[in-house]
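Okay, handing you the structure first.
Missing here is one protein chain; the remaining ones are kept as they sit in the complex.
Moving on to subunit A:
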């Protein structure tokens, strides 16, 4: 656009456009309304004696709460790991030409997606009532090894089984959609080169499926972080249960919940940033140029990156910055 034109009147760069940008009065009205509402809410919170800031501060540093955070993180990480690994296996089984494998995966997903995760948590925790002893041996034959169910499946393991096995059913559908989004020509090209089914899946199909798999997996992880609070029903103390135990004693329900929510928000924010970078990694080759990272964007802003000349001459009006 800025190239010198053969037939232009003046030699050199044509004069940059000077124009008054479109005004957005509606946006400013919106900002005003939101500012008033925010001020009202701020006032209501700051002057409400039920919101005891000292209690919030104390709760934030309470060792039980801190320990609860670790349990929440551990549960989230391990059950998502189970979910992703299990989901990939189930998705591959489901798409397999072998009818036994695909039917098995179908039934698994049917059961684990079709019943509440709360029920599954309680189920795994009470499995001792169903089979007091778990053993390895030949069915109806001799036993080689056996163990008391309650010893074998402590509360934490029961929580993991409940959350992880349930998650695998959801992840299976996400991974399946990802695999099916990859062009068939890719599999064909890999097979034509003599690659095995397994290598084709691992090297060619899954890396491309990742672009479709990651955004919903990010959602699942954030959702899992919060779902871990359900393990309260089997009396495992994670972040929410830790808070619950405190306000059950002190009756400071709202301040404790505010403190707990701050931690949940902090953790989900960190996960969101992580997701951004993973998505960027798997965008390799899909976009001609990778989008800049937020840090690069900031750096560009401060370096005063060469702005197109046409733009620098625009009369800067009401709009100033980027998106509000």
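The rule is short, and it goes like this: a contact is a pair of C-beta atoms (placed from the backbone, for glycine too) under 8 Å apart; a residue touches a chain by one contact, two chains touch by 3 or more; residues count from 1.
In this text, contacts and distances are computed from a predicted model.
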item	value
Chain left out of the displayed complex - its UniProt protein name, from "Tryptophan synthase alpha chain", "Gluconate 2-dehydrogenase subunit 3 family protein", "Diheme cytochrome c" or "Polar amino acid transport system ATP-binding protein"	"Polar amino acid transport system ATP-binding protein"
Candidates A:22, A:235, A:273 or A:286 - the one touching the absent chain	A:286
Residue among A:19, A:129 or A:189 that touches the chain left out of view	A:189
Contact with the hidden chain (one of A:197, A:226 or A:280)	A:197
Subunit A residues touching the omitted chain (full complex)	183, 185-186, 188-197, 199, 203-204, 207-208, 282, 284-288
